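Of the protein chains in this complex, one is absent; all others appear in place.
Note that the chains are named A and B in the order they appear, and that numbering of residues resets to 1 at the start of each chain.
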Amino acid sequence: MKNFTAVSDIENLQEIIKKALYIKENSHSETEKGKGKTIGLVFLNSSLRTRLSSQIAAQNLGLNILTLNAAQEAWNLEFADGAVMNGDTVEHIKDAIEVLNQYCDIIAVRCFAGMKSKEDDVNESILSQFQQHAKVPVISLESATRHPLQSLADCITISENWKEERKPKVVLTWAPHIKPIAQAVANSFTEWMQEMDVDFVITNPEGYDLDPNFTKQTKIIHNQDEALKDADFVYVKNWSSFDEYAAIPEVKENWMLTAEKLAQTNNGKVMHCLPVRRNVELSDEVMDGENSIIYQQAKNRIFSAQAVFSEILDEINQSK
Amino acid sequence: MKNFTAVSDIENLQEIIKKALYIKENSHSETEKGKGKTIGLVFLNSSLRTRLSSQIAAQNLGLNILTLNAAQEAWNLEFADGAVMNGDTVEHIKDAIEVLNQYCDIIAVRCFAGMKSKEDDVNESILSQFQQHAKVPVISLESATRHPLQSLADCITISENWKEERKPKVVLTWAPHIKPIAQAVANSFTEWMQEMDVDFVITNPEGYDLDPNFTKQTKIIHNQDEALKDADFVYVKNWSSFDEYAAIPEVKENWMLTAEKLAQTNNGKVMHCLPVRRNVELSDEVMDGENSIIYQQAKNRIFSAQAVFSEILDEINQSK
Partner (left out) sequence: MKNFTAVSDIENLQEIIKKALYIKENSHSETEKGKGKTIGLVFLNSSLRTRLSSQIAAQNLGLNILTLNAAQEAWNLEFADGAVMNGDTVEHIKDAIEVLNQYCDIIAVRCFAGMKSKEDDVNESILSQFQQHAKVPVISLESATRHPLQSLADCITISENWKEERKPKVVLTWAPHIKPIAQAVANSFTEWMQEMDVDFVITNPEGYDLDPNFTKQTKIIHNQDEALKDADFVYVKNWSSFDEYAAIPEVKENWMLTAEKLAQTNNGKVMHCLPVRRNVELSDEVMDGENSIIYQQAKNRIFSAQAVFSEILDEINQSK
């Protein structure tokens, strides 16, 4: 694996899930693999799970870790090519990346959608600069349109929780929120589910359809009750409108996942990437109920990251 | 030791002081004990000594360290049970703790008193959530009502500085400040002194008596001069009113510890947990004088933390 920013970077999804599950049982089996190598974890945004799970994964592999909270600890970054930097920005992202090239063997970066310009976000205005200027492997810790380490953890979690022969029905359901949130997790989950051996359905209110470049042939149902029927897994997530970009058109029905709604499923397991707004996106009852596999998902973030870092290290070691 | 949030978690105070003093001479004697295990150091508030001494202690034990400045690096936390999270808070503390359960073998947390609701603070509204939801040992890095790693360091420091047969007289003296400060250090020092073989006295102005649940039978003297007489150790600390919660009723006399006042003691050693407001709580002369053992106290924070982490690791290793 040369980089890891989308499902397309994975050669064989089943293989990497298998590898992650092996690591889960043997997390200290490769403590020498990263020795003498450095991973830079660059955060342009807040992070709890990604921050901690990436550090654990890197520690388990013996990597040196450089964590940088870019905004608070370093300099205000300029993103525009050709900018005359006579304003608030102090360092161009290109130069920051070139310096990271000198210091790191792997660059991992979190760069959320700005939620202002649809074009900038769709084109991954920040991640694309890392992809263009980095001379070492780049790993996304969530970008404007995708959150692949989360999606891999989601696939691991579904695999762990599904032992039947038939395909499970997986439903990604939109949930309410109080402000505009990026589509990254939803997009990303969608493109990974398309690679998994599952029956995948998205349900969201009218006006909230995801980018068709992600949804492709996936069925979108605007009636939540209908979609939830017989679901084996229910992935709860809010996102703002893609069409009317970053708007949050009013939704009349209550889309919060409650125990009542969950009762319509096939004893469906509940998933969420966290952080979650309790009693807005889903009820306390669901969150704390026995169908929730949300904390297991969070734990699998470690093994998702470790499997990816390990594959990247293999590539680095081979190319020497 | 299963958890460490109060003196009651200590089985044998003299034993752990002895252990800490051994570690002080042999800080690298247990570098393998924490190998492959992870301690999460979660800061909801500022920290210098606690932050650094905990890291050193953890490094000395070979632990992996995850440091999280929760407010700045992660998400705005909700603390209310059952909250409908449609406001500013993004993640419930319960969920953050459940995630830390997945990532850490030990959770250490700093969660100061909010100084708004007496009930919340007395009931340890935040620490109690860690105690309730954590599935791994919890260590307090200072909570609303206690600062036990400081108190253990204080006990170590007194032990190091007292070689006579008779009990030393230890005086905890209130000191001036410019704004309302929690009672945690004072409460905590009080409950640890009650377990030490010392003559312990508290002195503070009228209106500043500590919570009787902490002071119990300890003598409280409202005349500072009288209290300081013959003191062998003088612990200087400000706290706000407990009765009139978080208020700072005017104090007419000057309670700042000066060289003159110190002269009334039995060549008393001066202690303070730091940070200290010079020339408000105590004079430069006292702070920089030869009776100050304040920096020694700060150093002992390392061995206090290391002794506690080591005991917790013993418990973890035994329970496997």
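Definition applied: contacts are C-beta pairs under 8 Å (C-beta built on N, C-alpha and C of every residue); 3 or more make two chains touch, one makes a residue touch a chain.
Because the structure is a prediction, the values reported are computed rather than measured.
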Touch with the missing chain holds, among A:Asn86, A:Gln217 or A:Gln318, for A:Asn86
Per the whole complex, from B:Thr5, B:Ser47 or B:Thr173 the residue touching the absent chain is B:Ser47
Across the whole complex, the chain not displayed is touched by chain A residues 36, 38, 40, 64, 66, 68, 70, 72-75, 78, 82-87, 90-92, 95-96, 98-103
Where chain B meets the chain that is not shown, the residues are 28, 43, 46-49, 51-53, 55-56, 59, 69, 72, 178, 274-280, 284, 287, 294-296, 298-299, 302
